[in-house]
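The complex appears here without one of its protein chains, the remainder shown in place.
Per-chain residue numbering starts at 1, and chain names A, B and C are given in the order in which the chains are listed.
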Amino acid sequence: MAIAVDRLQTAPEAEIDQWLRMYRRMLMIRLFEEQVNDLYTRALMPGLAHLYIGEEAVAVGVCEALRSDDYITSTHRGHGHCLAKGARLDRMFAELLGKEAGYCKGKGGSMHIADPDTGNLGANAIVGGSAGIATGAALTAKRMKTGRVAVCFFGDGAMGQGLLYEVMNMASLWKLPVIYVCENNLYGEYTSNVETLAGDMLTRAAGFAIRGESVDGQDVRKVHAAATQIVERVRAGAGPAFLVCNTYRFMGHHVGDVNREYYRSKQEEQLWKTERDPIKLLGDWLGAQNLTDRARLEQLRIEVKSEVEQAVQFALAAPYPGPDKVDQDVYA
Amino acid sequence: MAIAVDRLQTAPEAEIDQWLRMYRRMLMIRLFEEQVNDLYTRALMPGLAHLYIGEEAVAVGVCEALRSDDYITSTHRGHGHCLAKGARLDRMFAELLGKEAGYCKGKGGSMHIADPDTGNLGANAIVGGSAGIATGAALTAKRMKTGRVAVCFFGDGAMGQGLLYEVMNMASLWKLPVIYVCENNLYGEYTSNVETLAGDMLTRAAGFAIRGESVDGQDVRKVHAAATQIVERVRAGAGPAFLVCNTYRFMGHHVGDVNREYYRSKQEEQLWKTERDPIKLLGDWLGAQNLTDRARLEQLRIEVKSEVEQAVQFALAAPYPGPDKVDQDVYA
Amino acid sequence: MPETREITLGEAVREALVEEMRRDSRVFICGEDIAEAGTVFKVLGGLVDEFGPERVLDTPISEAGFTGMAVGAAMTGMRPVVDIMFGDFSTLVMDQMVNQAAKVHYMSGGRWKVPMVMRATLGATRRSGAQHSQSLHAWFCHVPGLKVVLPATPYDAKGLMKTAIRDDNPVVFFEDKMMYRLKGPVPAEEYTIPFGVADVKREGTDVTIVATSSMVQVALGAAKLLEADGISAEVIDPRTLWPLDEKTLVESAKKTSRVIVVDEGYGRYGATAEIASAITEGAFFDLEAPVKRIGAMHVPIPFSPPLEDATVPNEQAVVAAAKALLG
Partner (left out) sequence: MPETREITLGEAVREALVEEMRRDSRVFICGEDIAEAGTVFKVLGGLVDEFGPERVLDTPISEAGFTGMAVGAAMTGMRPVVDIMFGDFSTLVMDQMVNQAAKVHYMSGGRWKVPMVMRATLGATRRSGAQHSQSLHAWFCHVPGLKVVLPATPYDAKGLMKTAIRDDNPVVFFEDKMMYRLKGPVPAEEYTIPFGVADVKREGTDVTIVATSSMVQVALGAAKLLEADGISAEVIDPRTLWPLDEKTLVESAKKTSRVIVVDEGYGRYGATAEIASAITEGAFFDLEAPVKRIGAMHVPIPFSPPLEDATVPNEQAVVAAAKALLG
C-alpha cells in the first residue's frame, strides 16, 4: 500500500496506466468466465469448467509483476492465470470448445491450457501436480542464468499433496527462483478447508526455510505490491518464496455446481460478492482517488465485452480437429 | 532428567530395574547387530543389513515407554525397533537368514520383520513408507477406543518424502494417537543431511500444528523421559506428537559400507563411538550413581552374549522353507 | 417371490456399502468430498447422515496419505474402503497399494492381513481431459497380492462390492463413471457374487466377445447388431480380472473358435493382452484366427469430443472385428 501511494506521487501516469491495465485484465477474465458459464448453460461447451470469478486479483496482481518470459504453472481453475499471463481470448475459447484453433489444438481442454509463447507451462488437472514442473523450470532458469522466475499457482487444497513439500525442500536447498502462490479460497471442491488443513500455512513454508507471507487476495494493489517485492527478491537469488492470497470463488466448484448451500451459505457468498469483489474494489478506489471516472471504466467494459464476444464467436465457428489428428503429438 | 532423579528418590528399586532392563535391551541389540555383521562378513547371511549400532537408545528409550499392545512401524534399519518392542532373538536371526522359523517364515528378510504379537506392524524398505500405516493404526486405536498408541520410527532421510506431511496433516486434524519419531543420524545413505534438509524439522511439524521436541538420542534416560511424557499426552487424546532423536550410526549404511571416508570422517565416527555410545553412557551413569557395579554389567553382557549365540546357532541350523511355501501367503 | 427392483449402478454401489456398514461396524469409507457432498459423482449421498463423519470420513486431498492410513487401519482391525475419485489418481497411491497393501500379508509370512477396498473410477468420453479419463486397471492386475474387480451392471456392482468388503485382501474396485446411471435389476434381498467367476451376459455360438466394465454394454450392443446380420455372439464378462476365470473364457473360445476381447484400458500392454494370451493358451487348437484385441487408442485421451470418441472402442469396431473374424 505505502509503496503504491509513494509511486503514485513519483510516476502517476505510468501507475495509472498500470491500474487500468490490471482493471481491464481482471474484467477480461470476469467476462471470459461469464461467457464460459453461459456456454455451459446453453450446452455449447463439452465437459465442465472451473471458473475463476472472484479470484481475478490474484492472477492479475501476480502476473503483472512478472516478465513475459517468466514461467507460470496453473491449475484446474486456470483460465485466469492463462489470461493474466497474456493468453488470447479466441484461442482460449477455442480450446475450451475442443477446436483445432485452441491453444492445444483442442487436445487439452479447459484444464490443460498451455502456451510456450506466454511462458505458460500448463494448467494441471492433478491437484498440486504442477509443483514439480514449476520448481524444475526454476532450476533451468538458475542453471541457464536466464533471470527468469517461475510462479506455481495452486489452491489451498493442494496443501494436502506431499509433492509440494518435497519440492519446497529442494527449492529452498538450492535457492531456486520459484514462487509458490497459494490461492486460499477456503474450499476444495465441496469441503471447507477448516476440515482439511491443520496448522498454519505460512509455518509450513517456514519449516522449509521458505519466507512466506499472506495478502488480501481481493485487493489487486496489495497482491501486486507483495508480488512485486517477492519477484524482485526471488529474481535476485534469494531463493523461493511462498505467498498466500486469501480469496473466494464466487461461483461453484465447477459450472455444474449450482446448489451449494450444503457446504457454504448464501450469506457468505453474498458478502464476498458485494463487499469483496476485486474488480469493484479497484474501480471504487480509482474513482475515490480521482484517478479515473466511471465513464472510462464503463468504456473499458464495453471494449472488453465486445472482444470477448468476438472471441467466442470465432471459437464457436471454428472447426474441430480432423480425425487424423487424434494420434499426432503423442511423441515429439 | 529432573523427572528421573525425582523418581529415583521415590521408587529406586523399580527405577533401577528399569535402567538395567534398558541397559540389557540396548546391549542385546548391540550384540545382535555385531553378530549380524559377523554373519555377513563370513558370508553366512543372504543380502545386506542396515545395522542399528549406536542408535540403541532411541528404540529402547521409546519402546520402554510403550505398552506391549501399542503399535510400532519400523524401517530398513529396523532390528533395534523389533527387539526393543519385544522380538525374540532366535526368530530375528532366522528371518535374517531366510529360514522358515523366522518371524516372516523367511519371506520378509531383514527389512520386513513384522510381528502381531509384539505390535510390530512391520519394518519397511520404502523410506517413509510406513508413515501411513502407523497413522492408520492410530486411527483404529481411536475409533475402537483401545487406548493404544502407534509409534512411527523413521530416519531423517524420510523427511524428504511427501507422504509424511500428508499423514501428519490428517493425524493432527483428527487428533490421532500417533508419535512420529525421527531418528536423526545425520546421514541418509552416503549423503549428509546438511545437503538434503532445508529449514528446521520441528518447525515442519509445527506447520501441521504438531507439537515437536528434540532430544539427545544417545542418552536413553532422556529419550525415555521425553517418550514417557509424550506417550502419556498422546494416549490421553492430545493428538499426534513429533520427537526428533539426535543420534548416529556407528557403522556403515549397511554391512557392506566399509570405506566411508568419502562422506564422513573417521574422526567424526571416533568421537561418537568413544564419547557418545549410549550403552557406555548409561553404564557409566549407573556406576557413578552407585546404582550398579561393573560386575553386574559384565554379568549382563555374558548372559546376553550367550543368548545371542544360542539364537544364532538355532537360526543357522534351522531349515529353509520348503519350495511349496513360495506361493503361499500371497492372499489371505 | 423375491423382489427385484431396477436401480442404477451408482445406487447399487451405495446399497452395498450401506448394507456392509450396517452389518459390520469395522467398515468405514474415506476419501475426498464423500460426506456432505456424497462424492463428486453423488454416489454416496446420505451415507454420512446414517453413519456419521467418523465412518464417512472426508479427507484432505492426500490420496497417498489416506490410502496408506487405510492400510494401517486394515491391518489393525478396521475394514476401510478408500475412495479414489478418478482412477487417474491411482498414480498417487501406487506405493501404498503395491509396495505396502499388496505385500504386507506375504512379507509378514501371512501374519498381518490388509482387508481393504480401493474404489476408483475409470472410463473416457466424459470430456474430462487426459488426466481424468484413463482406465488404468491393468497396472493393478499385474501386482500379486491385489484382486481387481470391474463390475458392468448394477447387479454385479452390488454383489461384487459386498464380496470385496468381506474379502481379507486388498481389493481394487473400478467403477465406470459413465455407467453410474445405468439401470438394471437388483434383488432386494441380500446376495454376494464370488470373485473369479465370469458371467455369460449373452449366449451365442459364432463368436465370443470378452468385455469388461464399460465395454460390456458396447459388446451387448454389438451383439445385437450382429444378430441382425445373422451372427450369434456370446458376450462374457470376467467381472474380476484377478482372479481371472480362464476356464469359462477358454470354454467359450473352444465353442465359438473366434474371440474378441474389448477393454477400455489402453490396448498395448493392457488387460486385453493377458486375456487374449490366456485364451490362446487354452484354446489354441480350436481357434480359427488369432484373438482380436480391442482397447483404447494408444494416445493420451484428448479433450476434443470427436477426437475423444475416436479413442474409445465402440460397437462398430466390435462388429467390424467380428465380421472380419468370420469373414
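In this section, a residue touches a chain if its C-beta (ideal position, glycine included) is under 8 Å from a C-beta of that chain, and two chains touch if they have at least 3 such contacts.
All figures in this text were calculated on a predicted structure; none of them were measured in a lab.
Although it is not drawn, the missing chain touches A, B, C when the whole complex is taken into account.
The omitted chain makes contact with just one of the residues C:G123, C:G184 or C:G265: C:G265.
The residue from C:M85, C:A138, C:V235 or C:V262 that touches the chain not shown here is C:A138.
For the chain left out of this panel, the touching residue among A:H112, A:R204, A:H224 or A:R276 is A:H112.
The chain not shown here is touched by just one of C:E11, C:E32 or C:D95, and that residue is C:D95.
Contacts to the hidden chain, counted on subunit A, fall at residues 71, 73, 102-108, 112, 114-116, 121-122, 124, 126, 129-141, 143-144, 150, 162-163, 166-167, 169-170, 173, 328-332. Although one chain is not drawn, its touching partners on subunit B can still be listed: residues 46-48, 95, 98-100, 104-112, 124-129, 157-162, 188-191, 195-197, 262-263, 320-321, 323, 325-327, 330. Residues 88-92, 94-95, 98-99, 102-103, 106-107, 129-131, 136, 138-139, 141-145, 241-242, 265-266, 268-274, 276-277, 280-281, 284, 287, 289-291, 293, 298-300, 302 of subunit C touch the missing chain (whole complex, contact as defined above).
The criterion applied here is as follows: only the chains that are shown with their structure count from here on.
Among the chains present, the centre nearest to the common Cα mean is that of C.
Subunit A and subunit B have CA centres that are 47 Å apart.
Each chain gets a centre from the mean of its Cα atoms; for subunit B and subunit C, those two points are 41 Å apart. Across the assembly, subunit B contributes 162-163, 166, 169-170, 173 as residues in contact with two or more other chains.
Multi-chain contact residues, meaning those touching two or more other chains, occur in subunit C at positions 59-60, 62, 64-65.
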